[in-house]
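Removed: one protein chain of the complex. Kept in place: all other protein chains.
The block that comes next holds chain A.
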Amino acid sequence: MIAERLEGDVFSIHGTVAAVPDAVTAALLEIRQHLVQDGTARAPHWEIVVAEVLNNIVEHAFENHLGGEITLRLDFRPAGLCASFRDNGHAMPGGMLPPSPTADLDVPRADLPEGGFGWQLIRGFARRIDYHRRDGCNHLELDIPLADPAAGMTDAERARRQARK
């Protein structure tokens, strides 16, 4: 993966990831490393959105076993992340983003959902999601606001962070 500073205060990370879970983890760690080296503090939820998108592509577009490659580009700006992903796996069913109905949590313990959280997280953190199928490839683009790096921190974590300084 390549990381570079571009004009307009953009820190851009781009490259390809093999469509298997271990490669997704390795890619996320590499992206983290680039961000650490860049030195700008970022709200941590960029990683959840990027992870869920990559997991979904591995699991659904490539059915966990077809093999394949995902091309990604992450443009980090002070206000947020513009992330784009391309893969040549299966199209989204119906050519549309899947629905993510809010799960009913007021149910007996045994009936609590153990999945279906992925799109809920992506939709929750992204401001804009654009999907289209073109030339046999899936193209997904998202805007994720990351304005305040401390916004999502718990009090305990803010204290730990403060103590490290």
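We take it that a contact is a pair of C-beta atoms (placed from the backbone, for glycine too) under 8 Å apart; a residue touches a chain by one contact, two chains touch by 3 or more; residues count from 1.
Following the convention adopted for this analysis, contacts and distances are computed from a predicted model.
Colleague: With one chain of the assembly withheld, which option in "Anti-sigma factor antagonist", "Gluconate 2-dehydrogenase subunit 3 family protein", "SusC/RagA family TonB-linked outer membrane protein" or "SCO1-SenC family protein" matches that chain's UniProt protein name?
Modeller: In UniProt, the chain that is not shown appears as "Anti-sigma factor antagonist".
Colleague: Among A:13, A:51, A:70 or A:142, which one touches the chain that has been omitted from the display?
Modeller: Counting the whole complex, the residue in contact with the absent chain is A:51.
Colleague: Out of A:10, A:36, A:66 or A:112, point to the residue that touches the absent chain in the complete complex.
Modeller: A:112
Colleague: What chain A residues would touch the chain not displayed?
Modeller: On the side of chain A, residues 21-22, 24-25, 28, 44-45, 47-48, 51-52, 55, 58-59, 102-103, 105, 109-110, 112-118, 120-121, 124-125, 152-157 touch the unshown chain.
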